[in-house]
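The complex appears here minus one protein chain, its other protein chains still in place.
And then chain A:
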Amino acid sequence: MSIVVNGMPAEVPGDPRVSLLDFLREQLHLHGTKKGCDQGACGACTVLADGERILSCLALAVQYDGRSITTIEGVGSATDLHPLQQAFIDHDGFQCGYCTPGQICSAIGMADEIRRGVPSHVTDDLDAADMPFSHEELRERMSGNLCRCGAHNGIIDAIATTLAPLPERATEAAE
């Protein structure tokens, strides 16, 4: 068995202490995934495991045997950007760029949670067929990804204009 990372199989490390984060960075040299605290408090290491966002610093690599991991390198490259990556540039959703890969991976996973109807702390109607992509929902759901440079407004704008369903994008733009 192996871990599939960005579509490529990789051998599971022998040392069971190796976090998924250190595995990606130190063994596969996928340095796009960042270490900001190594204790699940900052979100910089967020990656997608079978499409769901996880904190790779709190995950042991061996637990992900047979799973499929997508890192920022798998989202889009500098010469072939994902629309959300382009939106981060357009809305200046970063300054130093260190938390950015985690913010982008987290946003992709988060948008899927909204589409699946997973409620958040600020969701009013838990039974609603369509969860809203409002700025408040996005802010609440992205709060696990810290940004110290203060690019929060640009990050939320980038997500709202890219990942929200089209009618809601129009509403947000009109606001």
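Just so it is clear, a residue touches a chain if its C-beta (ideal position, glycine included) is under 8 Å from a C-beta of that chain, and two chains touch if they have at least 3 such contacts; residues count from 1.
Definition applied: contacts and distances are computed from a predicted model.
Per its UniProt entry, the chain excluded from the display bears the name "Dehydrogenase", taken from "Cell division ATP-binding protein FtsE", "Biphenyl 2,3-dioxygenase", "Energy-coupling factor transporter transmembrane protein EcfT" or "Dehydrogenase".
In the full complex, chain A makes contact with the omitted chain through residues 15, 17-18, 22, 25-26, 29-42, 44, 71-73, 75-79, 81, 85-86, 88-90, 92, 94-101, 104, 135, 138-140, 142-156.
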